[in-house]
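Would you mind keeping the following structure in view while I ask a few things?
The complex is shown incomplete by one protein chain, all other protein chains being positioned as in the whole.
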Amino acid sequence: MRYLPLTHDDRKVMLARIGAASVDDFYTDVPEAARLDGPIHDLPSHQGELAVERHIGELAAKNRTASEGPFFVGCGAYKHHVPASVDHIIQRSEFLTTYTPYQPEIAQGTLQTLFEFQTQVAALTAMDVANASMYDGSTACAEAALMACRATRRKKVILSGGLHPHYAAATRTLCEAQGIEIVQLPAAVDSELELAKSVDGETACVIGQSPNVFGTITDMSSVAEAAHARKALFVSVFTEAVSLGLAMPPGEMGADIAVGEGQSIGNPLTFGGPYVGLFACTQKLVRQMPGRLCGETQDADGKRGFVLTLSTREQHIRRDKATSNICTNAGLCALAFTAHMTLLGDAGLTRLARLNHETACDLADALEAIDGVELLTPRFFNEFAFRTKMNAEAVLAMLDEKGVVGGVRASRLIPGAGFDDVIICAATECVTADDIEAYADALKEIV
Amino acid sequence: MRYLPLTHDDRKVMLARIGAASVDDFYTDVPEAARLDGPIHDLPSHQGELAVERHIGELAAKNRTASEGPFFVGCGAYKHHVPASVDHIIQRSEFLTTYTPYQPEIAQGTLQTLFEFQTQVAALTAMDVANASMYDGSTACAEAALMACRATRRKKVILSGGLHPHYAAATRTLCEAQGIEIVQLPAAVDSELELAKSVDGETACVIGQSPNVFGTITDMSSVAEAAHARKALFVSVFTEAVSLGLAMPPGEMGADIAVGEGQSIGNPLTFGGPYVGLFACTQKLVRQMPGRLCGETQDADGKRGFVLTLSTREQHIRRDKATSNICTNAGLCALAFTAHMTLLGDAGLTRLARLNHETACDLADALEAIDGVELLTPRFFNEFAFRTKMNAEAVLAMLDEKGVVGGVRASRLIPGAGFDDVIICAATECVTADDIEAYADALKEIV
Amino acid sequence: MSMNTQGRPTTPAIVANGNGSASVSGSRGLLQREDLIFEIGTTETTGVDLPAPKGRADRLGGVARKAATDLPGLSEPEAMRHYVRLSQKNYAIDLGVFPLGSCTMKHNARLNEKMARLPGFADIHPLQPQYEIQGALELIDQLAIWLKMLTGMPAVAMSPKAGAHGELCGMLAIRQALIARGEANTRKRVLVPASAHGTNPATAIQCGFQVDEIKANERGRVDMEDFRAKLEDTSDIAGIMLTNPNTCGLFETDICEIADLIHEAGGYFYCDGANFNAIVGRVRPGDLGIDAMHINLHKTFSTPHGGGGPGSGPTVLSDALAPYAPVPFIVKGEDGFRLVEDLKGDASESFGRMCAFHGQMGMFVRALTYMLSHGADGLKQVAEDAVLNANYVQVRLKEVMTPAFDGYCMHEALFSDEFAAEGIETIDIAKALIDEGYHPMTMYFPLVVHGAMLIEPTETESKAELDRFCESVIAVANRAAAGEESLKGAPYHAPMRRLDETQAARKPRLKWTPPEPKAIAAE
Partner (left out) sequence: MSMNTQGRPTTPAIVANGNGSASVSGSRGLLQREDLIFEIGTTETTGVDLPAPKGRADRLGGVARKAATDLPGLSEPEAMRHYVRLSQKNYAIDLGVFPLGSCTMKHNARLNEKMARLPGFADIHPLQPQYEIQGALELIDQLAIWLKMLTGMPAVAMSPKAGAHGELCGMLAIRQALIARGEANTRKRVLVPASAHGTNPATAIQCGFQVDEIKANERGRVDMEDFRAKLEDTSDIAGIMLTNPNTCGLFETDICEIADLIHEAGGYFYCDGANFNAIVGRVRPGDLGIDAMHINLHKTFSTPHGGGGPGSGPTVLSDALAPYAPVPFIVKGEDGFRLVEDLKGDASESFGRMCAFHGQMGMFVRALTYMLSHGADGLKQVAEDAVLNANYVQVRLKEVMTPAFDGYCMHEALFSDEFAAEGIETIDIAKALIDEGYHPMTMYFPLVVHGAMLIEPTETESKAELDRFCESVIAVANRAAAGEESLKGAPYHAPMRRLDETQAARKPRLKWTPPEPKAIAAE
């Protein structure tokens, strides 16, 4: 077995040195009834690479990939191009096969990239500080709600009607377990500003999203003001990190906490995970943050170096008093994010964002021109919702037959709320003019 | 442009420091007529990764890969499985982006692997010493002929009728330029031993191959004896390195020089290159060898280390007196070879060779059982020739239509020699029982 | 204005580099100095070529970014060097023994990486219509079957994103079960041993429970007397969170009794499965009476730790908890696999959703690849070799070091700092090991042992590597026993000397800021 270095002889010598007759001696603490004799039945025996590759390859071949043809699915995960060098970097043994940098003298590689990551996320979101990542955008959102409750000592959280329904659900799950009240505003394409009206003296935070799940972008400054007026916090969410290059970022709207999904930068779609949660906040709130933080310091020779810091917030030090139970986070995905972002720089990100926006505008023009198509999203970055007179699921299935993966039916995310005829579609730099034409042509025939 | 770090400002500052008005100043030595104004017309401008990937990907998609279905092509290049770790290792920056190890203090990584490679090649071929690689098997063969002429001070080389025709051609090209006479025995499936009869007192060397281009394996000890009796050398060639795990290696037949193709171990097919030429010989001949050699030594602290050695054979020291003009060799392919070989070890190689042989035997059984198929190769490792009553090109085309890539028509390699109805086919560990069945079923319908 | 031009150092510092000589470059042999990207790049530079935007009218409706990010870009050659240089300042499994107890730092096979990158997995979207991604659902289903068979449990929730997230999943399922029983408001107490990993109490609190700590006995297991005492009043008992094999590297001898007692008390048994590697293929936790257990795919099933993540923590559930499993989950129907995403039908009792989408697909592919490679026979061998290696290390080291408990261990060997001379601490031993070329063991955990050193070699270490490692540890331990002062200064040969964590925490600098512009007069 190729991953097991011990030889038969090694095992014998080692057992002898230990003074054990066989490995069974090590398992005598196991209650007899629970001991297995041989390998578990009904599971196959070991196989070589070739056989395993064939097995896994056959499963892979059953899936329709985003690059196979026109593809317009978004809603929280986006098909972007990842430079080849990024994937190379994250496969370096020294990054891939190392642990959380608890021994900073031999983990400066990871630590310096985390410090750079934190700086980048803070700059992108226009916030003061960012942590070293969360699992993904949705769990970051849930943790933001908890953090707001801790910081304000209040127990009510208000969610906008444009917050990604999965984010809302994850936040509800976590909050309700802690007895936090969740107020969910009705789903609507352009209603983030409603949050301003709902905030009251009990509210720990209001959570709005831009671009929201329908693609709508909103300057939520008035929401921030309303929240602050009642000593509540404003949590600003995004699921499309590339939008930060062009659309107004959380910090410019007065957010106290900004959370979002970082997948779009550096990370492939991979059916939803692993992704990387971005988490930033104001300086004032830093000691309430969940997750790891990397900070600058010096070594015994006075040289600049980096360490994990403020660990007294974390479970491994504070246990039941910790700000969160998170331990393993999204390290390598954060590395992919920072490496891609380092390649982009401000110039590249700005251009990438513009390209995305222009492509989506072209798509909107093409679809809007079709009789029976009604564009719903008033202002957008690279994603928007539209309505036809037909059931969206049926439309998507017909598009699929023509080779076009046309988007997400809104009713999948928001069932039973009157969105059965709504499709949400995204267009990134990977979408070509031909793809747009194919979409428009196909849709024209259908509706 | 993503690969160019100089900024516009950098360029200005640097020109100023140099005291040049523009880069044109550096090109004033160029005759005016030969200076180009702008970029060359009719060539496209720079493109991003996404666009380039699409362009190259479209070309790739036009090719039928060896893994797409039943595949039986051999004749000097073989479809084997390469472990994923091997491809990872050769992509390590420190191996991939370094030069020939001329500065041994910072090249021990490359040097130690070369030392291990040489040891492995010597052991596999059962020869005394091996060099650090040649371009490929065919050029190694040509260099072996030249080396034999140097060593014997004779000018006649005899090639067997089973030597791979490309190897024979490459050898002829190089030898004839130096006025060396080439005697080519007529192509025949099982005629390596004929070499013994042709050797005479003028002969520098005889070159035989096992497994030969028809797959035939031969104990050429009698050829070696006949050559040695006339003070000629015996050069033993192989194109399938995996055969060394099961079939008789050059050293056991008394070869003075062993050359062969190493692609089968660690290297993908890649349409014929880059591959790795293996070159081994007896201790006596070592100073006549072409190519680089790595040897053991010590550093100033007395620690064991490795360096390139015996460079006085080489062009960069000896110029017109060098044993060869080779400079760049097959470094990274040699690394892939040695890494795969290190994973295999004797146990793995032996098993791999047996698996290949058994698969080929199964294929032979299946094809032999078909009416109208005549197996030609009397003893084989993983490849053999067979004859049908039809034109081989037509048979292969019909097989192709049924999804089976059935082998190489012998007439492609040996035109006009009466092999029009002969197909040479190989079966490796990648061939499944289903593949064999598909081949036999298809062939049955055709012949 | 670019923040980088400011930051780029003009004269490199002269760095002393031993042997009396100093380097002008700041590098030293193969160890390259590397500054922060903010000190290297410029905001105008980019390492990504993109077509120029057409400049068409936008549809942002005025919601545009105001201030530039001021983030530097690097050309690709600079970026590649940046990360390759930095990478060489890391220790990694691929460099040597990584004996972090509780972390199962085993070999990460590259086949797993290759499979995870097949476009059929890496390039599919979580919200594509389900008929387009049947292969993905099938893979998840296959992995789920393996996990259920290996644990002997009837159900598994696939979406948790790491071990702690799996704990959350299990504890939320328990909470939901209590809600269903109408006892959620009374049953709030969760028993957690003092030796538990920090995530256990943190999770219990995060789910709205209270933590009641139970003692360890002198054999490193749950003190049954204390446990029974805690169960005197059962009315508020929600359950127990117990790691098995536990964080002392020992199998909980009384685990079946514990299970029975907690069930009798009306509570549930959450088992922390971080140490599953010790028993995979030899013991099915389901046979021990547990109700929930997370499995760290990034430990037992070798998905890479990646410098801190990502992980994946599928959580197996007993029949009692299965109805409350989170959405989404996969159901196999007549016409293929189907994702249940809504809280109705099959999922009407579910406690809800834990995160967006369907879990860590990339990790699933790696883990299944690993399982198929090992097979059931190989996984059993994994456990046995892991335990054998740990016991071998324990036997070799206990000649010098103080084992925390008597007897055989499971997959990790635990020592206290008793053997060390006055003034030498566990951290000094750890840092000295760095000079020997090793990553230190887990330090100061579990808390129940003084100056704990927890060594988990895993099964992917050869005997020769272990021998070499043990000789180094013994040498350092002897120096510690002798009170050798130089240990306090270690490491001497790492890329950095010991780092000042107190300074970092006192006045946190959590991001790069441009140096203060010099006064104009100084120009």
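Order as written gives the chain letters A, B and C; numbering starts at 1 within each chain.
As a working rule, contacts are C-beta pairs under 8 Å (C-beta built on N, C-alpha and C of every residue); 3 or more make two chains touch, one makes a residue touch a chain.
Computed from a prediction, not measured in an experiment: that's the story for all the values here.
S.K.: Which residue from C:F38, C:F269, C:F364 or C:Y438 sits in contact with the chain not drawn here?
M.R.: Residue touching the chain left out of view: C:Y438.
S.K.: Tell me where the left-out chain touches subunit C, residue by residue.
M.R.: Here the touching residues of subunit C are 8, 12, 17-19, 21, 23-33, 40, 49, 75-78, 80-81, 84-85, 88-92, 94-96, 106-107, 109-110, 373, 434-438, 460-462, 464-465, 468-469, 471-472, 475, 486, 491-495.
S.K.: Contacts of subunit A with the missing chain: which residues?
M.R.: Residues in contact with the chain left out: 1-5, 7-8, 46-49, 51, 83-85, 87-88, 93, 106.
Convention: only the chains that are shown with their structure count from here on.
S.K.: Work out the mean Cα position per chain and let me know which chain is farthest from subunit C.
M.R.: B
S.K.: For which pair of chains is the number of C-beta contacts greatest?
M.R.: Per-pair contact counts point to A-C as the maximum.
S.K.: Cα centroid separation between subunit A and subunit C, in whole Å?
M.R.: Each chain reduced to its C-alpha mean, subunit A and subunit C end up 18 Å apart.
S.K.: Can you check how far apart subunit A and subunit B are, centre to centre, with Cα atoms defining each centre and the answer in Å?
M.R.: Using C-alpha averages as centres, the distance is 47 Å.
S.K.: Find every residue in subunit C that makes contact with two or more other chains and list them.
M.R.: 42, 44-48, 50-51, 74, 76, 80, 84, 109, 111, 113-114 - these are the residues of subunit C that touch more than one other chain.
S.K.: Of all residues in subunit B, which are in touch with two or more distinct other chains?
M.R.: In subunit B, 2, 48-49, 83-84, 88, 93 touch at least two other chains.
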